[in-house]
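All protein chains but one are shown in place.
Then we have chain A:
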Amino acid sequence: MPATALPRTDLIWDWLSQVPDPEIPVISLTDLGIIRDVQWRGDTLVVTVTPTYSGCPATGIINLDIETALRSHGIEKLELKRQLAPAWTTDWITAEGRDKLRAYGIAPPVDGTAADGVLAGRVSRLMGGNLTIQCPRCGSTHTQKVSQFGSTPCKASWRCADCLEPFDYFKCI
């Protein structure tokens, strides 16, 4: 397409905000915070994407979905770049993304990561410390961890002691 007809990058960000995460389709790729940059290099659109987890099996599908979406909007020359640093953490999930997760039944991540204070974090948790995860169904904070890992690499399994429902917690890294 001629240079004058290149869509503006804010429009492209809008298009990307319509692309759902393949494993948690209630949030978009921009909610998840994995699109790092969108820019034109000549007449080639360069989209920079960062992986959530090193081994996340959805990474390939995410790239395919980005490509499909942008091609459907008429983008012809597209390059997808992988960027590792700064590493993605759950802090990159937007406030809107957190609300959508909660409404969907997944408890959004609380602040902080395991890498910040490995054993200190563990001990405070064992002592019934300050980590409270709210049940996304009934809002109770009377909840307990069932397993540190869950149905996808990014989630842990929790259970509510009040409404007794199990739920996914978007784990912090």
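Going forward, a contact is a pair of C-beta atoms (placed from the backbone, for glycine too) under 8 Å apart; a residue touches a chain by one contact, two chains touch by 3 or more; residues count from 1.
Heads up, the rule we're going with is that contacts and distances are computed from a predicted model.
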Looking only at "Phenylacetate-CoA oxygenase subunit PaaI", "Ferredoxin", "ATP-binding cassette domain-containing protein" or "ABC transporter", the name UniProt gives the absent chain is "Phenylacetate-CoA oxygenase subunit PaaI"
Per the definition of touch given earlier, which of A:L6, A:V26 or A:C56 contacts the omitted chain?
-> A:C56
The missing chain sits against chain A at residues 51, 53-57, 84-89, 113-115, 118-119, 121-122, 126, 146-151, 153, 157, 171, 173
